[in-house]
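The complex appears here without one of its protein chains, the remainder shown in place.
The block that comes next holds chain A.
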Amino acid sequence: MGQLTTRERDLAAAILLVLAIVGIAMAAAGRFDPIGVHGAIVLLYSLGLLYLIMSSSFGPPPDPSRISRYYDDPIKVGVWFTLLWAIFGMFIGVWAAAQLAWPSLNFDTAWASFGRIRPAHTTGVIFGFGGNALITTSFHVVQRTSRARLADQLSPWFVLFGYNLFCIVAVTGYFMGVTQSKEYAEAEWYADLWLVIVWVTYFVLYIRTLARRREPHIYVANWYYLAFIVVVAILHIINNLTVPVSLGHAKSYTIWPGVQDSMVQWWYGHNAVAFFLTAGFLAMLYYYLPKRAERPIFSYRLSILSFWGITFFYMWAGSHHLHYTALPHWVQNLGMTFSVMLLVPSWASAGNALLTLNGAWHKVRDDATLRFIMMAAFFYGLSTFEGSFLAVRPVNSLSHYTDWTVGHVHAGALGWVALITYGSLYTLVPAIWKRERMYSAALVEVHFWLAFAGTVIYVFAMWNSGIIQGLMWRTYTGEGTLAYSFVDSLVAMYPYYIARAFGGLLFLIGAVVATYNIWMTVRGVPALAERHEDVPVAAHLADGAATGPAE
């Protein structure tokens, strides 16, 4: 925060004061309700940040030459948020997985029972880990590919800390039983409102930074970040339209009834996968892959094809979560059709990534970081194929409601999202801390094999359990009666549930290794000599008034 001017510090203090007052109001209005606890959390969070701001308020004024450099301080903080949320979210995941095998592991407490920690896991990894990774890398990528400093100094901090406040309120809420029950949108109305404010700030910051670019064209990675920011806003607002019981109640009721709610929810749910877990991470792929491999992207045309294909087709695909349900048949058919077509742009992206590596495969062999990125592209191709396959109605009749879906999601979440994130972090960390290299290349290698083995064990366990479960449910005896009771199918699951928890544990250990390695890199690796090339072009002009030739 040393780069903030006095005026910006005052503004930050004012925002935090307002937030603290909101926290007090929530605590007072909700003193008989979990929302009161959230009021206290908001209050403590804002006071803690206020202390940080105030204690630096008599510091020296910022160096005027900062304007001619990239603004990397928020990125550094974002890296730590990302790493900590990863460990938290994955730990809860392993715990939840273990509870399915050994149900007494909730120690007879309400807050730790499976139904409450499951959303804490999904929110912790998707929004905590994934979201922070996206925000952090987007601040890095948009500056480098636009050759421009972030458009503002205060709003990046607002986005970062505001977003993490949303995550904290969401996750603590689940432990208290505060949930909308909409999968991947469980956070209640006040957290959702707050996220809208944060997200609009994020969008404005992003678009203003793009407007300052000194490159005529907007680079592909930024298309994906833009799609991620814009479409997630649309999805979030529409799916979270609710009426709270009162201002002193955490509980709210969604405006969407029954069958319409199912469609809105899975239109949201599937496109959270598309625009949060796919578009945003493809943006990382399009920047960090060519950087690391030192090869240009294979095909510009394929990039265009896959970007617009994904943006257009994905929004139709949500209803494949509702095959054979009370949702009208025509919507199910549309969802299936578009899900199958989606394979084209998805494989165009994955193929584009893998073909980019032509001429650099020896680096994949030697450099574990590049192998992370390569393996992520491979898993992206694998899980998008699986996704299209599972969306076909007859296949879905077997797979739906089983662990196969869970396995599919984790092939994407572990194999694609987490691997590309760590590959990007291993590229980003030495660059923004200006270190010669990572602390230990061997530990990156160890992490790669832990993550890869964990993913493979997890996914194979869930494929097996899901298919067995689906088949047992529909097996008939010779007399034409159902062969297995539900409990029979549950008993068959236990070995796979143990294997799954083990796979997840390996992945979690990998995340801890990564955090240690990055910590030691920042602490102990000698700094590079000043990197003269890592400044915006025409830095001497960078007074905010000059605009690029294309605007």
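One rule holds for everything that comes next: a residue touches a chain if its C-beta (ideal position, glycine included) is under 8 Å from a C-beta of that chain, and two chains touch if they have at least 3 such contacts; residues count from 1.
One rule holds for everything that comes next: contacts and distances are computed from a predicted model.
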item: Record-based protein name (UniProt) of the chain missing from this complex, from "Acyl carrier protein", "NADH-quinone oxidoreductase subunit L", "Cytochrome-c oxidase, cbb3-type subunit II" or "Succinate dehydrogenase flavoprotein subunit"; value: "Cytochrome-c oxidase, cbb3-type subunit II"
item: From A:265, A:384, A:427 or A:521, residue that would touch the chain that is not displayed; value: A:265
item: Option touching the unshown chain, where A:44, A:200, A:255 or A:527 are the choices; value: A:255
item: Options A:284, A:406, A:429 or A:505, residue touching the unrepresented chain; value: A:406
item: Touching residues (missing chain, whole complex) on chain A; value: 32, 99-101, 103, 106, 108, 110, 113-116, 118-119, 174, 177-183, 207, 210-211, 216-218, 223, 226-227, 230-231, 234, 238, 243-246, 249, 251-265, 267, 275, 301, 304, 308, 311-319, 321-328, 331, 334-335, 338, 397, 400-402, 405-406, 473-474, 476, 481-482, 486-487, 490-491, 494, 497, 550-551
